[in-house]
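A short worksheet on the structure shown next.
Of the protein chains in this complex, one is absent; all others appear in place.
As written, the chain order gives the labels A, B, C and D, with residue 1 at the start of each chain.
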Amino acid sequence: MELFLQQVFNGIMFGSTYAIVALGLTLVMGILNIPNFAHGHLYMLGGYVTYFFFATLGLGFWLSLLASMIILGMVGVVMERVVFRPLTGQPPINDFIAAIGSLVFLEAFALAVWGPQGLRITNPYPETFQFLGITMTVQRVLVIVAAAALIVGLHFFMKKTVLGATIEAVAQNREGAMLTGINVNRVSAITFAISTATAALAASFLSPIFMLSPSMGAILGMKAFIIVILGGLGSIPGAILGGYILGLIEALGGGYVSAAYKNVFAFGALILILSIKPTGLFGKKEA
Amino acid sequence: MKHLILPMRMAVIGIFAWAALSTNALAKDVVIGFTGPLSGPGAGYGRDVLNGIKMAADDINKGGGITVKGKKYTVKVEGLDDRIDPTIAVNNARRLSSRSKARVIFNPVFNTIAPLMQINQQKTSQFLLMAYSSTPKIEQIPNDLTVSIPPPFTAYVNAFCDMAWKKGWRKGAMMVTLGAYGDEWREAFKHHWEEIGGEILADKPANYYTETDFSAQLSAVIATHPEFLLIGGPSEPTGLVIEQAHNLGFNGGFVLVDQAKMDYIADVVFKGDLSKMGNVIGVAPIVGLPSPVIPEWNKRYEKEYGVHDTFEALLNYSATMIVVHAMEKAGTIDNPQAIKAAFAKVLPQDPTKVPTPFIGTLGPKLLITTTAGEIIDGKYTKVNQYVWWTKDEAAYMELLKSIPASDNVVTSWLPLKGYLQ
Amino acid sequence: MFTKPIHIKLFFLAVLIAALLLPLFISDAYMFQVVIMSILFAIATCAMNLIIGFTGQASLAHGAFFGIGAYGVAILTKAGVSFWLALPAAAVMAVLIGLPVGLISLRTRGHYFAIVTLCFGVIMWIVAGNWIELTGGENGIFGIAPPGDILVPLIGRIDFSSQAAQYYLALAFLLLTLWALYRIVYSVFGLTFMAVRNNEALADAVGINTFTTKLISFEAANFIAALAGGLYAIVIGAVSPSAAGYGLTFNFLIYLILGGIATLSGSVIGAFAIPILMESLQFLQDYQLLIFGALLVVVIIYFPMGFVGGLRRLNQIIADRRRRKKSEAVHVSG
Amino acid sequence: MFLAKSLTKLFDGLAAVQDVSFEIKQGEILAIIGPNGAGKSTLFNMMTGTFKPTSGLVFMDGHNITGLKPYRIVTKGMARTFQTTSLFDQLRVIDNLMIGYKWRTGLGFWNTLLHTPKWKAYQTEAFLRAMEILEFLGLTDKSEFFIPALSQEEQKRLAIGIAMMGKPRMLLLDEPTGGLIQEETDRITRLIQRIRDQGTTVCIIEHKMQMIMGLADRIVVLNYGKKIAEGSPEEIKSNQAVIEAYLGGEVHA
Partner (left out) sequence: MLKLNQVHTNIGGMQIIQDISLEIQKGEFVALLGSNGSGKTTLFRTIAGVLKPKIGTVEFDHVGIHRLPVHKIVELGLVLCPQGRQLFPELSVEKNLILGAYPLRSDKTRIRKNMDRVFEFFPILKERLHQHAGTFSGGEQQMLAIGRSLMSEPKLLLLDEPSVGLAPLIVKLIGEVIASISHEMKTTVFLSEQNANMALNITQRGYVLENGRCVLSGQCSDLKQDEKVRKAYIGA
């Protein structure tokens, strides 16, 4: 039982990370219709930028986190402007190729700047404690709390602010939004910035727990993609639910059945769900 | 369909232009080739190997290069990235052997070594393959132009088992990296450990290359209350495993597979604080090795490449030295068979000149003692050095004369099945 | 109605002759190797073009089917089966495995189809790395012998461990693939593929079973990809999970898009140009991927329809200019 | 020749079409009209297999074709067009037409690959049929054009032509003149008459009253998913229920 609870806790923590990263991606995919396959690599970059402020410049953890979010937000704006906006009106597969080009670039960039060796941020909250027989560190609990806070915050932002409404409006009808006087390009850039900043947030919270390496974004990026599809393209609740589902499947499948095949369970679950609901959990009827 | 003419024409022109533009090495250079992962998940490992080779070449060139049949040559190292992709590795090897006339090529990953062994005996591109991989699988492929550099991992398995047994450990659990290497390792360890009377309580492999959080598997193995954990893969994640195991309340010891290096983990992950690691058995720390040149070598290496030194760099440094000296002895720079045949003549290496001296050859293998070390109570203990290939005590005693001795090293004989001469 | 003008035919004949004579001009084993691999990739990319380019279904399991061919040939030849039997058997295996994959994934559309096939691809890749008894796990299968020597009248004994023989073997399969695709694409049957891509509802309404059409295209692509994979197994001589990975799929996709999607020549051009570009960027060493990544983005922005598309536009511009000049000339004289 | 029997379609419990029955006789032009949202398109989609009816049956020549997929229904001799002009806009005119003939032939994978005599025969047959249709539509000189180069009216003609390629015995047209001006509408009307004169039965959905009155032999009127009237144009014109429901009390010019 303790073991089970431990695995559930682990699953929720993974799921929190997945949810945050997928949330950012679903905004970009749903609103801008850009299959940004480089999202995982932006997460990676976010981790390194946090490392830079925290370990190299010696700023505190929270300050580094903030700085990382701001820088990645700017990276997002630049990426939208330089890479994806010129591709407007072209088939999504071209965006996909551009995303692959970007991720190759980002990985090579991180390799050139920070080298291949794994880097690591000293854990600011390494204390462990026991709860219901589960061992947990404060940092891990923090990840879960941060994810919850982000989800609630984003919900309020989308539903209660005019800016949030404009983002939804652009997602639902780009030209319609344009004609009401919304600066669609600006909304695109803001959306991209939110997306990359949340990736940086996730990376910042995890970097004390995990090792940073230039190729760490590849699998996570792919999983984020899968979660977005699992939840239904562009659906925010879908991305959150999908993230937690994937996290739990991995933790339980990996813990109880086979670690080697834990990704098989995750990807298999996606196939299963999509074969029953071909447009995802919260997807619209026709893709 | 008219539009097809131009692209086709340009493609053909492109191929020929590219062929013409490719560079050739200068006549006065001896090129030693390397293909391995310089980007992607294996990049750190591949760069360590390449650094070792480069440093050896630099040292030789500083000493005036090499003299073959009265002619002076400088050693030039050409390293190419293959990202552990067999296609690129074969392309690279062809490029090194055809364009740069490299007759010796290093490669550090079995997945790319195997395809290179397919081509290195072809008349069009013959080269000596210096394979850095401790899996005995290499010896299963018949190939006259391959040399395997590191000691077989089974020697470590036996040595670590003995050490753990002597500490009084009986119950272990395993959480080794996934993949061929890890699979073979834990298989061999389990077999040997149970043979000598120990017990393995749990076996939960994890992917050290793609995963960064091991709490799921760790929770499962720790729940069986083992006295020690067999863990390991690349060094950094192995360090994380140790940390996370402590966080989950584990107080037992660790045995590290030979890919993970305890001194690297101590320095990089734990910032030099050995006490944070608990009791550990693993490959000996480099500072504990018997060769007198080690401290100086260490300093130079870390200054030159800006990274922590590794066993991979050391062994490939020494292996490069053998290759270059063998060229001098063989009197040829472009006959790989002759170079390989001359290996025996330059061995054993002088321990006052190379940090990890090779002692001899056995079939396709270079011979070197297996060195194991321990951390107890936040301190390194004396290094254990094992000779694993002699067929009996007498042969071992004979060999002992040529092995460097030191106060910090305990040497012993470790009979290893399959290698006893 | 689907025939080509004579000068186009002559041009293709010239390319064919050049391809046949190419080994005479190749000076070293390196170039030979790159060309042989490019041919294999071209075959796989052509197959990908069928399902993605012509049928409009972004199958991202393509690398996995390439891998099934490679592993199939490796396992069977290791078991003593002749290569000439193992190759078609492996391709048929890919079709059989492709059947459940297609039946499940083709129920979805667009991005969803892409991701479901990507998942299938990743699963097959993971299985290749972990089913040690069958695939040798991460180590893979090594020491795969090339097909035994065969005696051909007039030509003599062919030794398939030689690069020239491997070149002609690969070339033969590329030509076969192009021939088959040419026949399919330029026929009413091939039009149904494009009809499904273009307007699925209308295709359905004019009597085309769109699901079967997609499935046939998917399976034909898998079959050809597996053939390319089988050839890869004997050319490289070892098969490991990277021969079945999603990285391979992305490579094919890059060749396809940058070469020019939905054009027969585009796939071939892409599969030659990109690896050659990568090889020629080797001198950049640590910056190779940095430059390549940036190049990829720039090229896709400025040549969204790939190399062939870019040339078509160029031809269009030249033709327009000529026409304009002509009309101006008429103006002046008139 | 065609019979719809108590067709009903529910969307999320709401009835889009409710208990509609009617018959189409050999050689006639039957029009289905009704205000927007009356369920015309839903009814049409049930007739052609795009939607499966919640209940009710569809018969063609006495055979039950309920629930068959559209591509199967075509083989029963029934072809359709779409409300918004639907073409293969990435292909040439001639290719658009030839696709419409595919189901009639055995032009499968192997025949195509091996260029069997059967393939040659069918390929030629499809081509000849396409030329025939082009001439009928008056588009012979546009056969090599891509779709965007055609005018709106030409596209509408071509859409009908694609449906005709497979030699259907009954043609279902969904607003064939939507968005056209009067002059163009008149030309399409004449085309439909010519199709009928060739012996093809026509079922048409329209809301241009004037055109329907002159073209249809019989009219079925829907409102709120139910059939409220059926009869000749004269009968419909004077039907009080129709005038109220559809025309809102005043006859539209």
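Everything that follows uses one rule, which is that a residue touches a chain if its C-beta (ideal position, glycine included) is under 8 Å from a C-beta of that chain, and two chains touch if they have at least 3 such contacts.
All values derive from a computational prediction rather than experimental measurement.
Going by the touch rule at the top, give the shown chains the omitted chain contacts.
Spelled out, the missing chain touches these shown chains: A, D.
Taking the entire complex into account, which one of D:Ala121, D:Ile181 or D:Ala241 touches the absent chain?
D:Ile181
Can you say which of A:Gly60, A:Gly153 or A:Gly176 touches the chain missing from this structure?
Going through A:Gly60, A:Gly153 or A:Gly176 one by one, A:Gly176 is the residue touching the chain not shown.
List the chain A residues touching the unshown chain?
162, 165-166, 168-169, 172-173, 175-185
Touching the hidden chain in the full complex, which residues of chain D are there? Just list them.
35-37, 148-149, 151-152, 178-185, 210, 246-248, 250, 252-253
Everything below uses one rule, namely that only the chains that are shown with their structure count from here on.
Could you let me know which interface, A-B or C-D, is made of more C-beta pairs in contact?
When A-B is set beside C-D, the one with more contacts is C-D.
On a CA-centroid basis, which chain has its centre farthest from chain B's?
Ranked by distance of C-alpha centres from chain B, the top chain is D.
With chain centres defined as C-alpha means, what is the inter-centre distance between chain A and chain B in Å?
37
Just curious, how far off is chain D from chain B if you go by their C-alpha centres, in Å?
About 73 Å separates the centre of chain B from that of chain D.
Which integer distance in Å separates the CA centroid of chain A from that of chain D?
Here chain A and chain D have centroids separated by 48 Å.
Find every residue in chain B that makes contact with two or more other chains and list them.
Expected reply: 38-39, 178.
Which residues does chain C have that touch at least 2 chains other than itself?
129-130, 286, 288-289 - these are the residues of chain C that touch more than one other chain.
Going by the touch definition at the top, which pairs of chains touch each other?
Touching chain pairs, listed by label, are A-B, A-C, B-C, C-D.
State the interface residues of chain C toward chain D in the complex, per the touch definition above.
So the residues of chain C in touch with chain D come to 1, 180, 183-184, 187-192, 194-195, 197-199, 201-210, 216, 220.
Taking the complex as given, what residues does chain B use to touch chain C?
Residue list for chain B touching chain C: 1-8, 11-12, 14-16, 18-19, 21-23, 38-39, 79-81, 84-87, 90-91, 94-95, 97-99, 110-111, 114-115, 117-119, 122, 124-125, 135, 137, 140-141, 178-181, 183.
Note which residues of chain A are touching chain C in the complex, please.
Touch residues, chain A against chain C: 29, 35, 82-83, 86-87, 90, 92-94, 96-98, 100-109, 111-112, 222, 225-226, 229, 233, 260-261, 263-264, 267-268, 270-271, 274-275, 278-280, 283, 287.
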